[in-house]
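Take this structure first; my questions come after.
All protein chains of the complex are present and in place, except for one that has been dropped.
A, B and C label the chains in the order they appear, each numbered from 1.
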């Protein structure tokens, strides 16, 4: 990868190449607030450790970050609990559709990893131990990562998640039955639904992920978020578990740690180099952004950048 | 089977034969109110269609009927909905531990049968469509079957079930996610936990079950509860699904339709002949009364009575 | 049920009523020899303990009895091993499609019951311990039950089963891995495929099943095949496990112990009364004869005969 100008041309080229794919995916429709998003939007943004940015498409439009928020809450939980966190959940890929109760029951309420819904709900439960007001803390933290004060959540999305969240309630009550949810289920889920409704754009998200490409330190400010070992391990979890039951395929085709959300966003990093985000609301059969995954595959193929 | 005197001797003989088994089972301990029951109690009562009764042991002591209540609520749901009921649940044995979420998820929220917890919760949801006050109706109905007005529920048990009912909440929310629970989960479960806490003794339960041995008609009063076909079918479900994952074993060893509860009660019937109840709080590994099952096996072996 | 003449009229009436169903099922097509059977055939035969027979349709045409043979081999294994047989397999309904490996692995090579393929293969393995030439013994036994010497197997079907039997090979090797198949897999399967290819007609099958309606004794000859308790228990297994994952539905709708085969045959009994067989090659989604099941439901409904 050469100069920033080269990079800008490259992502514009990628943008052109993914355009024909638009229209062949399906916007998430389990809640009305997501279903009504204009499906034909696409944005891609790369930021390197020196703060150089290349961006094209709808990179200033905020979208629902959904499960990408799990990276932020996991970071907070690791900071607060350290290695003790892993007594309450695993780091293995789930091997099954992302909302399956089967494995959770088989493994007695211990979620396989922090990026399946059950695992993320345990993380939220942990945050209720660590902070008096987890919502305020999450917001404070995300704003710190972005370096901006006006990151907000979408109250319509949050309420809608709550109304349609019966499957997540089933997960939470099952874990409560096994003693792995310690706070009241509805209180935990309120925060969980809320965090999923946070809204960011591609530029903000790329900036926010830089600490993971930089051994745990925000490059611009030098603030340490995680120690190097923790950052490395979080990246490992993103690689093996960040894309529901398509994680292996993503590692195979793209080859970088990342996390996707049903809002159509994907954020990934190349350690020591850069972070990259894409957003395109149409999803493939596995619930990951159709154009987003292809764009990232083109990016690693064209640049030769990959962790492998 | 000869005279009533013979029958009385027979069940006393059975009582003697099961005594050595006492102490080798385990009282249900998932809620304190059940765990504190004196485990060494045993009662057995037979009543035939002519009202002749043979009874020995603690047949006057009331116990928590628990899942046996599912027979009564199913009867009410069949009366109210008829064959349309089977759009919402199946009649196949579950083949798995009684509280498994796996099959429920695999079969998209349709419980395999009305005697697993998920199925009984759907039945309760149905009763909320049929009756303004399902609790009052269930109570009225059970009192009609027993022919007594003082059948009651145990408020301590009901409250305790509620506190420890997270697994059932998981089931209900999962079915709500699939649209197969239509009322508010907590409202449905309140009634479900309440019905499990009803208390009856062996004599009352034996009397209450007689309509199932008599083609749907209460023998003493002539009141029709179900039509002959409905009664036959309910008996078939008891045979194939009445004993959690031990239903096949019960059919094999005992050979009669019946239903057990974790309170240690079992009620069964021989069509055209009699109903029989046993109560003994110690359970086997499958959650069925240890002495109860053996007593029933001895009964069918000694009398030659069996549906097979 | 009145006279034999009445019974004859009844089954002719049933024959008329199921006719419109013909054409809506699907003949087994996993092997060519079965796929080529004329689908529109139907036969029904009832024989009571006094040897009175009512029959209509293609009751003289032989068909592949397939899984119905499992009743005969199970009988031989019970006679040979007694209760020790149950150390190697269970008596619980399988709750899953009939050829699933899942439960077999979960339960460490112990099949749930003798009527799923895995269980029947264990039974064949047992027969290899009991008899030098199990094939000859099975043939001798079936001829004894029918009271005829010219019962044969179909070599084309047997060979074809062998060629397409990879799933059964998987089952057998898995059980061998767990030590529950003791003879060479191919030797066991040769016999298993052979027994499935036995051919009988409705009249022969109805006669052969009478011992199960008569406490283990062939009514015409007085020969004891099983003791009363064994016969009762075998009937219980037929009721809970005789129809793949439709056993509960069959108990519910029909209410008699029976066994079906993918050749389109079903044989059932009403204890103390009669045996009844139907044959119609078109199967429903569960692999049971479509017209056959409906005919049996009409039979129990119209006669009021049922074990419940």
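Just so we're on the same page, a contact is a pair of C-beta atoms (placed from the backbone, for glycine too) under 8 Å apart; a residue touches a chain by one contact, two chains touch by 3 or more.
Please read these numbers as outputs of a predicted model, since none were measured by experiment.
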| item | value |
| --- | --- |
| Selected residue (touches chain absent from view) among A:48, A:67 or A:94 | A:94 |
| Contact with the hidden chain (one of A:112, A:166, A:203 or A:259) | A:112 |
| Contacting the left-out chain in the complete assembly, out of C:169, C:183, C:220 or C:273 | C:169 |
| Option touching the unshown chain, where A:109, A:255, A:268 or A:281 are the choices | A:255 |
| Sites on chain C contacted by the missing partner chain, in the whole complex | 100-102, 105-106, 166-167, 169-174, 176-177, 185 |
| Contact footprint on chain A, counting only the chain that is left out | 90-96, 103, 112-113, 228-229, 231-233, 235-237, 239-241, 245-249, 251-253, 255, 257, 271, 301, 304, 306-308 |
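Convention: only the chains that are shown with their structure count from here on.
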| item | value |
| --- | --- |
| Approximate Å spacing (C-alpha centroids) for the pair chain A, chain B | 48 |
| Chain B: positions in contact with at least two other chains | none |
